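Every protein chain of the complex appears in place save one, which is left out.
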Amino acid sequence: MENITFKLTKKLKTIGFVMVAIGLLALAYGFIAGLGGDRIVANLHLNSFYFTSLGLIGMFFVAVHAISESGWQVSMQRVGEAMSLFIPIGGIIMLLVFVFGGMHHLFEWTHTEHLDEILLGKVAYLNQPFFYVRFAVFFAGWTVLAWMIRKTSRELDINGDIKYFNKLRKYSAFYVVFLAVSSVVSSWDWLMSIDAHWFSTLYGWYVFSSMLVTGFSVIVIFTYILKRMGYMQHVNDEHIHDMGKYMFALSIFWAYLWFSQYMLIWYANIPEETIYFYERIKHFDTIFYWNLIVNFAIPFLLLMTRNSKRVSSVVIPVAVIIFIGHWMDLYQLIMPGAVGYEAAGIGFLEIGVTIGFTGLFMLVTFFGLSKVPLVPKNHPFYEESLHYHTNY
Amino acid sequence: MYVSPIREPLIRGEKDYSQVTKDILAPMAGKPTRYWYMGITLSSAALLFGAWATFMTMYYGIGTWGLNKTVGWGWDITNFVWWVGIGHAGTFISAILLLFRQKWRTSINRSAEAMTLIAVACAGFFPLIHMGRLLLGFFIFPYPNTRALWVNFNSPLLWDVFAISTYLLVSLIFWYVGLIPDLGTVRDKATTKIRKAIYGFLSFGWTGSVKQWSRHETVSLILAGLAAPLVLSVHTIVSFDFATSVIPGWHTTIFPPYFVSGAVFSGFAMVLTLLIVARKALGLEEYITVNHIESMNKVIILTGSIVGIAYITEFFMAWYSGVEYEQYAFLNRAFGPYAWAYWIMMTCNVVTPQLFWFKKIRTSVVATFIISIFVNIGMWFERFVIVVTSLHRDFLPSSWVMYKPSLVEVGLYVGTLGLFFTLFLLFIRVFPVIAIAEVKSVLKSTGSFKKTGHHE
Partner (left out) sequence: MNKSYITAYYTDDDDLLKGIRQLKEKGVEIIDVMTPFPVHGLDKAIGLRRSRLSRVAFWGGTIGALIGFFFQAWVFTKAYPLNFGGKPYLSVPSFMPVAFEMAVLFAAFSIVFAYLIYFKLTPGAKPVIHDERSTDDRFLVVVKAGEPGESASIEKALSEAGAEGIKLKA
């Protein structure tokens, strides 16, 4: 009989806290070495957005499969639920960064005393009070809905009544709809408005596709860690295969949106739009091109065959590559506008802060996993997930 | 494979395998019904109208259309995009839903794919006829010629040539490969010599041996894997026709995924419109059940909502961009002389599908039928709004005009509708409308004589 309660061991805690300490150290280093407020703020902003989005996708994984009535993933869904615990924490960090001077470092439009004509035209949307209202609505919505889904999932586990399953699906539908809108608008707020003059209608979906592929990759990584620690032995090649297919398909989907946005701007060649890519290709060329290689070419080639999608020794490294790759993607979305090519760079500050956030995210997720049984035994599709096999 | 007891069966009624064969082949046997004759008469009449319009266009040129110097694209491109969009459901159902293991697809994929092929053929007609000389249509392909010129590979219109022809060909072989085993069944069930000979010829010598089946499944799966990105690419490239330009209202980066979503949306609406009638007329209600309709309605909510978000995003971004031309283009859409078209589009595409959030409505056959027609209309107007409102008031106010289609243009549109229904009516007489073998293969795990416990 396998162990169904996860124990947050001392070792895990130590690793997590050491990582957080590295993050704090890197932050301190940033201040001491005088790397500049822009760079420090942008880093904190990048990571709080990145890890919040992982939490959001963790819950999205649960919700979207609940409303599509799939069964295979049920035995892994606690991972997604636990990841969503990070949402409010990410929100608090982001808020602290904004409140303690971050706004002015990040967003050109907050300097209301010298706005040009175009930015003046956007004041009705890009102004601080409204910005904070939207911020509050998004995080409140995400946190509350995620909490409700977790709670219902727990009740379903204890009770096994179909009523709770229907409730779960209802909340999931709310969550998916809310996320569909809020993820788009929040990406305008927190990312696109950094380059305040620039605009692209596809932007929100592009960011969402990036979040999606990373979030799913991180779910695989957590599942693998749990399996290595002796939990969740029922997760077999078939489950890994499906996650591999998701990673493969979503990487292609991300590349498709990347190409659509880039090609249309390149082709029409309107200066106020091309400036965005011009800046990135001229000054951030390494990361601009590697972004495509790491996030499209590598997953595409490595996960192409059936066998490679089924073995952890391929899927897990690719998941890690995707995790790093989409951090890079976010970097090239934020840094050119927020820091500028003269001051931006990837050094101890960037790497250290990311390690710190990773540690915090791990701690939160493992904490969440340790609070509830690792598998939802009474979920109506739980058996399907255990006896899961398919010919493709 | 274990199936949770709370899942409802896909196929209704106690059935064994031979019953499935009998039920599905029934519409092909015997004399066509009265309704069938009525339908084909009506659609042939429409087709005749189209033939007249085609003749007028060929004989007098496209001067017979309502196009003018400012509005160079009108109903023709609207119809083209509308038909291509409808052609997206079939391959979406058979490829993407196959990859997502949606077993309910087995009852509808055959007819939806046939619909796709016919719709894409109807679509291809419009750019060809817009070129004015149907017989010189082959100019669009790159072939060595005495002019020493190649086609312009930098043009999205040329990408369309490749996308549409690839889509047509790949959908065709996908559909036919799936059809081969069922044609084998038709051959073996044939009662007359001539039928046996014809279907023997068409079934390519199918025996259903274990290796044939095993590889058949592999081929279907790989084709699905290829067709899935292909479906996305086709409407993406159609959207490039507009979005690579610098016309306000056309040049926007959200177009590719938004067009794809709109295409699937309209495609499912057309599938619903046709199948709700067909299941009744052909007595296939136990195969295409309310559950199938409900599942399709869920796809309609999803894609309809994506389209709705895209409309709002576009509108917001037009304001946010600070580009006055962009802002004007959208105000003109919503409040200009073509505002009626815009609001028809908004109502049909954004409001009506939201009714499907109510279980009562999405499981009602009548309501679904009505809403599916609304969506068909709405999606036609979406293309009309995009094409015409962006063009009719261009950068020079002195060249602002209105556009009205001529009778010839109406004739061309009605003609393709006639072609579509004629070919579909012929299809249901000639080929099995439901994939017999695929339904049989899911009958046990999801049918009503499903066994309890698991057998692996």
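We just call them A and B in the order they show up, numbering each chain from 1.
Criterion: a contact is a pair of C-beta atoms (placed from the backbone, for glycine too) under 8 Å apart; a residue touches a chain by one contact, two chains touch by 3 or more.
Model, not experiment: these values are computed from the prediction.
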(message) Of the residues B:L135, B:I194 or B:V210, I need the one that contacts the missing chain.
(response) B:V210
(message) From the list B:W36, B:W52, B:F139 or B:F162, pick the residue that touches the absent chain.
(response) B:F162
(request) Check the options B:L135, B:L149 or B:L396 and report the residue that touches the missing chain. (result) B:L149
(request) Identify the residues of subunit B touching the omitted chain, counting contacts across the whole complex. (result) 1, 16-18, 21, 142, 148-150, 152-156, 158-159, 162-163, 166, 169-170, 173-174, 177, 180-181, 184-185, 187-189, 200-202, 204-219, 222-223, 226-227, 229-230, 233, 237, 240, 436-438, 440-441, 444, 455-456
(message) Suppose we count only contacts with the excluded chain; which residues of subunit A make the list?
(response) 259, 262-263, 266-267, 269, 304-306, 391
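Basically, only the chains that are shown with their structure count from here on.
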(message) With centres defined as the mean C-alpha position, give me the subunit A-subunit B separation in Å.
(response) 35
(request) Using the touch rule from the top, collect the residues of subunit B that touch subunit A in their complex. (result) 1-4, 6-7, 99, 101, 217, 221, 229, 232, 236, 240, 243-246, 251-257, 305-306, 309-310, 313-314, 317, 320-323, 454, 456
(request) Spell out the residues on subunit A that touch subunit B in their complex, using ranges where they run on. (result) 69, 71, 117-118, 121-122, 125, 162, 177, 180-181, 184, 197, 199-205, 245, 249, 252, 256-257, 260-261, 263-265, 267-268, 270, 272, 380-381, 383-384, 386-387, 389-392
